[in-house]
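First the structure, which I've put down as structure tokens, then a few questions once you've had a look.
With one protein chain removed, the remaining protein chains of the complex are shown where they sit.
Which chain is which? They are A, B and C, in the order written, and residues in each are numbered from 1.
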Amino acid sequence: MKAGIIGISGYTGLELIRLIQQHPHLEVGTVYSSSMNKKTFQAQFPHLQQPIAPLNLTTFNAQQLMKDNDLLFFATPSGISKDLVAPFVENNFPVIDLSGDLRLKNPELYQKWYQKAPAKIDILRKFEYCLPEWHAPTGNFIANPGCFATAASLALMPLVKDQLIEFSSIVIDAKSGLSGAGKKLADTSHFVNVAENMSMYKVNQHQHIPEIIQFMQKYEKEFNTLQFTTSLIPIKRGIFLSLYAKVAQETNENALYESYLKAYQKQPFVRIQKELPQIRQVLTSNFCDIGLRYNPQTHMVTVVSVIDNLVKGAAGQAIQNFNLWADLESNCGLEQIPIFP
Amino acid sequence: MKAGIIGISGYTGLELIRLIQQHPHLEVGTVYSSSMNKKTFQAQFPHLQQPIAPLNLTTFNAQQLMKDNDLLFFATPSGISKDLVAPFVENNFPVIDLSGDLRLKNPELYQKWYQKAPAKIDILRKFEYCLPEWHAPTGNFIANPGCFATAASLALMPLVKDQLIEFSSIVIDAKSGLSGAGKKLADTSHFVNVAENMSMYKVNQHQHIPEIIQFMQKYEKEFNTLQFTTSLIPIKRGIFLSLYAKVAQETNENALYESYLKAYQKQPFVRIQKELPQIRQVLTSNFCDIGLRYNPQTHMVTVVSVIDNLVKGAAGQAIQNFNLWADLESNCGLEQIPIFP
Amino acid sequence: MKAGIIGISGYTGLELIRLIQQHPHLEVGTVYSSSMNKKTFQAQFPHLQQPIAPLNLTTFNAQQLMKDNDLLFFATPSGISKDLVAPFVENNFPVIDLSGDLRLKNPELYQKWYQKAPAKIDILRKFEYCLPEWHAPTGNFIANPGCFATAASLALMPLVKDQLIEFSSIVIDAKSGLSGAGKKLADTSHFVNVAENMSMYKVNQHQHIPEIIQFMQKYEKEFNTLQFTTSLIPIKRGIFLSLYAKVAQETNENALYESYLKAYQKQPFVRIQKELPQIRQVLTSNFCDIGLRYNPQTHMVTVVSVIDNLVKGAAGQAIQNFNLWADLESNCGLEQIPIFP
Partner (left out) sequence: MKAGIIGISGYTGLELIRLIQQHPHLEVGTVYSSSMNKKTFQAQFPHLQQPIAPLNLTTFNAQQLMKDNDLLFFATPSGISKDLVAPFVENNFPVIDLSGDLRLKNPELYQKWYQKAPAKIDILRKFEYCLPEWHAPTGNFIANPGCFATAASLALMPLVKDQLIEFSSIVIDAKSGLSGAGKKLADTSHFVNVAENMSMYKVNQHQHIPEIIQFMQKYEKEFNTLQFTTSLIPIKRGIFLSLYAKVAQETNENALYESYLKAYQKQPFVRIQKELPQIRQVLTSNFCDIGLRYNPQTHMVTVVSVIDNLVKGAAGQAIQNFNLWADLESNCGLEQIPIFP
């Protein structure tokens, strides 16, 4: 099958190109960039020079895109795909959207957290939020979860679903590498300001907060708020997420582990491990590794989940969703060993 | 005055040498290393080659050390100074101990958290735990706080003292650069395992936990436990500490800030700032910068405190304690601008 | 076909495992480690945990290894394979050696540069030094080039072969990431000593010098010496090699480029590009990217070649040699897009 990609100049689009090349049943069809032409693209991304097959850049023509491809990935910044997907939705042409535009069911929440006009309600209704370990696609329109939301929801769900923790006590302290902040030039991404530094940003204001709450509410209605902060650490890729919560009743580490093992035993990409995981063990792969510790003094559980923000947190998960949509094995084309060192 | 240094091959000893050189009323007297002689020291630390004045390495002879110096800094690993300080205590010769040996008043706690035999009780009783913003030295024997304990206690104290938070809800997620883990060669400090990585260690087992609790208990008896984790991030120096807690009663950001401004208004090294601080703004300096955010949805406050683990977290604070002991200004010799970039 | 691997605890062995997993005609057979058992291996390399297929660790039994595998890769440190390969050579069982043991034809050179006893002369004679762009395997015993030698020889050959430069003027200034220095714990690999630093090592003494000279002499007898230095830069992977030389007679940039384009036009892994290449454009891939500049004032050419030291500089090139040995396409299983960012 041929996958068109809308938005190839960002890290997510580039990662889609890399991963699709390794997929046995998928190839890159035509691609579109609003900011780059063939020449500027090649100049900025010399890693893609020949003999790697050149990309087939095209204009944004919905009819032509549907003719040239079997499905489309939207790897655009927020605020773009909500409008651009309209003709494809009308034609029931498969779309996997990696932006945040079509994740929140409540348009007011989008308006509030993204500070932008939301998608039209009839488009919003057609899209399914698919964190594939918990909800596989059933139709042609997939909203792919955000990177932090993926690491957070996979860590939270066993505890929330099995009602093992007090929701109001949850604290998530998430850290991300710089690719999570995108390619945009800013003081905060200048090497000199990032190296030998760490900083917190968008405290209590990160747009993945309502996405996580919405997803938890599918299982637990009373999950209404979330203490969630994000920081930048001086690495290129990777998310390290620490989750703390009071347990609902006295327990032990093994019992907590059981909940995770049960939840993910059939999932090829979530690895529950006895040692707390480190970022390096999942880099460039679609794995989410999770470990935990219980503290009987504070009655709190500490859960650590790590992902590669560009793979399990974006392009890899989108392909995982594609696999499920196409009735392939969940891990088809995604089984590469993480890069180490 | 002349300061002898016991233990100069570790990062803390080196930092003492660097900072003392800039102090108007202090100079390095004789120094002692159990592992290095003049030749191996010079080979390993070429930054100290001449014309920087060579160190006066000596053997460990208590009588001679007291003759050649006006006070001693112990910059040894844990388990060493508890025995070595004996003759100096007997002679009422001033000692500032930077190790963890003489911080915990309860010898059983030392045994439990350090897994080593504690100091003798009469020695322990003579040492004062001096976080100078809250407790200045009154005698000749100073136990200098640990790096994480410094960042944590400075962030906690206003909230704890003013009873603004629920103690049982506190979560501290602290991150440190690799110098915090010392010079020892280990897989966990190999460049290839640290770069592009982040890892959590000693979860619920870090030896600074009882030190923080003991200090809080001076002000609030019921402060009995602490949820506290430490992680390594790929930087050389610096601590970034995130503190989360439920407020005791509904409040707002300004009210919380007031508590900090009041607590530290006369302190030259604690800077309360409106923007959340980043590690880079305190590197190589004795500053502890603190900022906070209040989340009315979760009723939680997020406090960020940053220090240089080798300065405010070790050698700088030891000199600050020296200044107070010697009736100098707290910031004497410690006013250098942080290195940036 | 099944490939056994001798030495899986080093970076090169790990990289073989990663790359073979992606190869359509090769799978990992049995593996051997002198230092690790299954348990310690899993503890140290959590990226390889299940569902990634567990390794089949075995003892070192030559008969059994030949029974269980179709060929063997030796990814051992220098000084090991020269002895261990004996039974396989006797049985004409295919071996690809990634260490330096079997590269130098002159045993005295090995003795001098490696400071170890050389391989037996009859074993040495059976091994072919295969830099596949210039010499493909013709028999069952392949000595895989060193990482620096690969980057250097690919950059040098067009100029040397076409006699475009004065040999005595050549200067090579090569830089490598830390994985090039191996897993061994040393002060020089401690994060704190590597970050924000750069250092030169083994000046005029690097063991790849005689290997490069030997290879050049195949084409130009009078190529007798080489000014060659190596430095460590604070990255995990990658070699950045700068080559300078006086041109033999006045020329221009295009003419020099022609020589490279001609030499490598049929080679899938050497990419000649107009912009000088950067390390990041080849990371995790088998590409060697080369660019050059001519300076008419100094009559010198500057050539930059970049490789991933663990792929084109080790495991990837070994598989490339395997492909040629097995009559597969040179790039079979090695076409993945470099990781970026």
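Everything below uses one rule, namely that a residue touches a chain if its C-beta (ideal position, glycine included) is under 8 Å from a C-beta of that chain, and two chains touch if they have at least 3 such contacts.
Since the structure is predicted, the reported quantities are computational estimates derived from the model, not experimental observations.
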Consider the whole complex, including the chain that is not shown, and state which of C:263, C:276, C:290 or C:328 touches that chain. C:276
Touch with the missing chain holds, among C:238, C:316 or C:333, for C:238
Given C:142, C:304 or C:337, the correct residue touching the omitted chain is C:304
Tell me, which residues in subunit C touch the chain that this view leaves out? 168-169, 171, 173, 175, 177, 192-193, 195-200, 203-204, 225-227, 229, 231, 233-238, 240, 242, 244, 246, 276, 278-280, 283, 293, 295, 297-298, 300, 302, 304, 341
In the complete complex, which positions of subunit B touch the hidden chain? 11, 14, 17-18, 21-22, 43, 45-52, 179, 195-196, 236-237, 268, 271, 273, 275, 277-278, 280-285, 289, 331, 335-341
So that we can see where the missing chain sits, which residues of subunit A does it touch? 11, 44, 178-179, 183, 185-187, 189-192, 194-196, 234-236
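Everything below uses one rule, namely that only the chains that are shown with their structure count from here on.
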Express in whole angstrom the distance between the two chain centres, defined as the mean CA positions of subunit A and subunit B. 39
Expressed in whole Å, how far the mean CA point of subunit A lies from that of subunit C is 36
For subunit C, write out the residues touching at least two other chains, lowest number first. 11, 179, 195-196, 236
